[in-house]
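A single protein chain has been omitted; all remaining protein chains appear in their positions.
Then we have chain A:
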C-alpha cells in the first residue's frame, strides 16, 4: 500500500516537475533557468507588451473555438450516421474513425500539406482551420458514440409514436440525450486544437502562426523567460478547460447515476 503510494507520488512528481520548473523560472529576474535571483513579473509584462504575440494568442483562440465548434457539428452528424449505419458497416466506419485518432500527427500534417498544395489552398488561417477541424472530428465522434449507444432505441420509437417526425426526434430526443457527450467532445476538440503543434507546423505559413508553433520557434532562437511566462499562461488556461470539462461530465454522470 505504502509502496504503491510512493510510486504514484514519484511518477506524478516526474511528470509535473518540468512544468513547475518552467513556471518557477518564469518569475526569475535573472534571465536564466539555472539561477533564481529574485521574484519579478517582468516576463509577464513582456508577454502582454508584445502585440505580435497577443495577435497570435487571439488567432489561436479563434482557430480553437471555430474549429472545435465546426468539428462538433460535423462530428455529431457523423456519430448519428454511424449509429444508424447497418451493422456490418458500423464497425468499419468506427475503425476508420479510430485510425485517424491514433495515426501520427506528423503524418497527418504532412498529408494535409500535400493536399492543400495540390488543391491550391493558400497556407495560413484557412489551411490551419481546415486541418484542425479535420483532426478534431474523429475525437468528437468518439466522445459522442457511447452516449448514443447507451440510449435505448425505444426512446426513438416512443417519440415517433407520439407524433414526432425525424426532425423532432433529432432535436427533442437524440440531441438532448447526447448533450453531455457533445460538450465532452467540444472540450476535447478545443484542447486538441489549442495545443496542437505538429499538424499546425506543417500547414501554417505566410506569417500566420499559433501559440505552440510560436513558442517553439522562440525557444529555438534562444532562451527568453517570456517563453516561460507564455507557457505558464497557456498551462493555466488548459487547466481551466479541464476543470470546466470535469464539472460538466461530473454533473452529467450524477444525473445518470441516480437512475
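The definition used in the following text is that a contact is a pair of C-beta atoms (placed from the backbone, for glycine too) under 8 Å apart; a residue touches a chain by one contact, two chains touch by 3 or more; residues count from 1.
Just so it is clear, contacts and distances are computed from a predicted model.
> Given the options "Predicted Zn-dependent protease or its inactivated homolog", "Nucleoside ABC transporter membrane protein", "Spermidine/putrescine import ATP-binding protein PotA" or "Carbamoyl phosphate synthase large chain", say which is the protein name UniProt records for the missing chain.
Choosing among "Predicted Zn-dependent protease or its inactivated homolog", "Nucleoside ABC transporter membrane protein", "Spermidine/putrescine import ATP-binding protein PotA" or "Carbamoyl phosphate synthase large chain", the correct UniProt name is "Spermidine/putrescine import ATP-binding protein PotA".
> For a quick check of understanding: of A:81, A:114, A:155 or A:247, which residue touches the chain that isn't displayed?
Selected residue, touching the omitted chain: A:155.
> If the hidden chain were put back, which of A:92, A:126 or A:168 would touch it?
Of these options, the touching residue for the absent chain is A:168.
> Suppose we count only contacts with the excluded chain; which residues of chain A make the list?
Residues in contact with the chain left out: 152, 154-155, 157-165, 168, 172-173, 176-177, 179, 255-256, 258-259.
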